[in-house]
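To start, I am sharing the structure in question, which I have written as structure tokens.
One protein chain omitted, others in place.
Coming up: subunit A.
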Amino acid sequence: MIRFADFSFCYEGMNEDTLKNINMEIKDGEFLLLTGRSGCGKSTLLRSLNGLIPHFYPGETKGDLLYGEKSLLKMLPSEIAGKVGTVFQDPRSQFFMTDTTRELAFGCENMGYEREEIISRVEKAVTDLELEQYLNRSIFALSSGEKQQIAIGSVYALAPKVYIFDEPSANLDHEATKRLAGIMKKLKSAGYTIIVADHRFYYLRDLIDSVIYIENGSIVARYTGKEFCELDKTLRIHKGLRTVYPEKEIDNKQDDKLAVKSRLGGHKLKVENLSFEYEKKQRILDNISFEASPGDVIGVIGHNGAGKTTLISVLTGILKEKGGKVYYGGKKLSPANRRRLSYLVMQDADYQLFTTSVEEELTLGISDVDSDLVSGTLDKLALSEYKDKHPAALSGGQKQRVTIGASLIKNSEVLYFDEPTSGLDYDSMIRVSELIKELSGGGAIIFLVSHDFEFITHTCTRMFDLDAEKMLDVNKGNLQMLAKKYFA
């Protein structure tokens, strides 16, 4: 059992407590969901459970945090490692080793177990979590979902009683999310305590025992799993929570004809027989053809490895096509022309921030700067008060808006978004969705790669299905077909 007894925490150098008087009990075998808006203190709560607070993030603690009878705050990280295991958000940055087998053994090696013991623990993890196919492979050749399964395996080998997952679905597509839910179900039925913090939680709906809602560092609501799944929609949106049943959002989709009507006049983007392969005989894109008009918001969908990112890379001109043509307004475009015409908002905004202030970032690479346009754009994106700040000091959502702002100033006519809602709470998701609708209303052609069903339903007017290689309108029928793939 874990018990927070009037627990507060203040990071070193901060004026205000990030966690305020937390009182709660987590029973053995409980499946707990922590939720709340970005920056509410969820991650801080998890960090105090796995010993990163106070050992990695120094600060001042008040009250106590008990594991059984013993205070977690007084334990060494090595002692906690055998009790509480953590699977972190970003699968790229939680590996210490270069190959999977060694990574699975990493925790055990640190604990100084005998070789035979390590092997039997790793073998147990491999059998129980079905990881055989990933053994003896380079970590760098794995997909995000596969990396995460290895991360869970390496925690499993340490045999902790408590599992912590920090936004585990943020970097996963729907298939990997499904597998993650499967593993969590196994862990739950084996009697482990599981604590998950996530903005998207539809995949946990059959597993959650209880939910803690955090606001501004305090617990403001507690629900049982059932109560939480049945929350009134208005209340849920008021609390900034995502839906538990994304497939039900289809019912709110407006009439099919509206999407077609929204199409505007202007230059069309036409793709003819586009092909791409990295190596011979490994066709990723095979004779793709479609047409897009200004005002279209096109969701690129398809199974994992169907070539969604590759298609975007070719269309933006980052990759050169191996066959086929791309036209804009009837003119054939070379990759360099395409780069000039388009803008890609990457999943990880850090790659796209080059300068020392937000304002500088927006005007970077533009020779004649229109200062009215810049201040107007800053206003529109709610960034005016941050214009002199260093981009690195902004939150994830703000960084993303800065990169969108740069595309507005560059006046790109075709915009691409790669997973724009990964790790975003409801409010931020809706904000991105509204912004995209506004951009498309202004005559831009927009493509987005996303596995966020709720977001696609809210935002897209059309979908390009890479599996069937055809363009679909976003209507109830097509959404239901997609929902069947995602949630069945």
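One rule holds in what follows: a contact is a pair of C-beta atoms (placed from the backbone, for glycine too) under 8 Å apart; a residue touches a chain by one contact, two chains touch by 3 or more; residues count from 1.
We take it that contacts and distances are computed from a predicted model.
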Matching the hidden chain's UniProt record against "Energy-coupling factor transport system permease protein", "PPM-type phosphatase domain-containing protein", "NADH-quinone oxidoreductase subunit J" or "Cytochrome P450" returns "Energy-coupling factor transport system permease protein"
Of the candidates A:Thr101, A:Ser275, A:Ser289 or A:Asn478, the residue in contact with the absent chain is A:Thr101
Touch with the missing chain holds, among A:Asp350, A:Asp370 or A:Asp467, for A:Asp350
Contacting the left-out chain: of A:Gly29, A:Gly63 or A:Gly82, that is A:Gly82
Which of A:Tyr113, A:Phe290 or A:Phe487 touches the missing chain? It is A:Tyr113
In the full complex, subunit A touches the hidden chain through residues 50-52, 55-56, 76-78, 80-82, 85-86, 88, 90, 92-99, 101-102, 105-115, 118-119, 122, 136-138, 140, 154-155, 158, 313, 316, 318, 339-340, 342-344, 346, 348, 350-355, 364-365, 392, 406, 410
